[in-house]
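Below you'll find the structure I mean.
Every protein chain of the complex appears in place save one, which is left out.
And now, subunit A:
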Amino acid sequence: MNFSEVFKLSGLLSKFSPDGKYLASCVQYRLVVRDVNTLQILQLYTCLDQIQHIEWSADSLFILCAMYKRGLVQVWSLEQPDWHCKIDEGSAGLVASCWSPDGRHILNTTEFHLRITVWSLCTKSVSYIKYPKACQQGITFTRDGRYMALAERRDCRDYISIFVCSDWQLLRHFETDTQDLVGIEWAPNGCVLAVWDTCLEYKILLYSLDGRLLSTYSAYEWSLGVKSVTWSPSSQFLAIGSYDGKVRILNHVTWKMITEFGHPATVSNPKIVVYKEAEKSPKLGLGALPFPPPRAAARPFSTTETKYEIASLPVSLQTLKPVTDRANPRIGIGMLAFSPDNYFLATRNGDFHVLSLCWHLSGDSLALLSKDHFCLCFLETEEGAGTA
């Protein structure tokens, strides 16, 4: 594997363009756009303040840079480097900023989630959406970019509004049967909206595009509930990862659980293959861990060679028992990702230091990223994927 030279970056802000041709990265208050193949700098933009958030528009023509401290959003064009656009929220403040799917509207969430302002780059119109909900995932767009679902809260009750993205018309507005809605997500086919409740209550509601409640699902009571939710690319399955360390999969026909995957501490099923990372150099006597990061020696640019060997079963996975008397404990399924061909589901349980999971489009390899390490897994489709 070849690596390029190291480029400066601030704030972990670096994104590929949706068409895969450019790479945008920020250094302090400058935005650098490079060509993906040559990594040559194509454009260099200067913003007014330190950039906190960048986002490409869907057609890869514009980039927005949000500066929350000053409540500014600046939009840059790749086609016309001279074109500029500055949106100032002023005293309303800025907490979040994102593009609409058509790439011509910017949705700014003002401070204290007072309102969402929809700025249009085509017309002079401005729209306001009142009472958006301050939660983890309150806005979600359908994959084809037609509809937007927004979570709202009025009078201590949760509501969902569905807008038509072309003219920002309110299509549906309905109340949800949740205590304290934490996240919403459209299915990839754009017809079902999954809504899940706070972790104090395990509850998932499924709404149709026109606002009808299709089904609710609740696996258990009283213990901490849903931690992460993801749809399969074909919209056939909904995977729910919860704090009890289990993934439950619902099917799209009956919305009932079809299977449940546990994450036991000891792996003893003979069909599972466990790859253990073993260091070739005998420097540190680290008992090899099944997942990248050795917690002890976190050396940047470490040159120890490691290799993977197949561990013999039963294998007990090293886990740290996290503190359970604090809020938001680091237990349970924190990350879920379906492979693009619907074959596999990758999950991260517990306290493993995997920061991101990413599938390749062909569905046969998986990239894992931790703070210091990077791991590529290739899967053979004959056997099932192992838990690693």
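In this section, a residue touches a chain if its C-beta (ideal position, glycine included) is under 8 Å from a C-beta of that chain, and two chains touch if they have at least 3 such contacts; residues count from 1.
Just so we're on the same page, contacts and distances are computed from a predicted model.
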item	value
Among "Delta(3)-Delta(2)-enoyl-CoA isomerase", "SSX family member 2 interacting protein", "Clathrin adaptor complexes medium subunit family protein" or "Glutathione S-transferase", UniProt-listed name of the chain not shown	"SSX family member 2 interacting protein"
Of A:114, A:213 or A:369, the one touching the omitted chain in the full complex	A:114
Listed residues A:11, A:103 or A:363, member touching the removed chain	A:103
Residue numbers in subunit A that touch the chain omitted from display	58-59, 62, 77, 82-92, 102-104, 110, 112, 114-115, 119, 121-124, 126, 146-147, 153-156, 164, 167, 169, 171, 179-180, 189-191, 200, 208-210, 222, 252-253
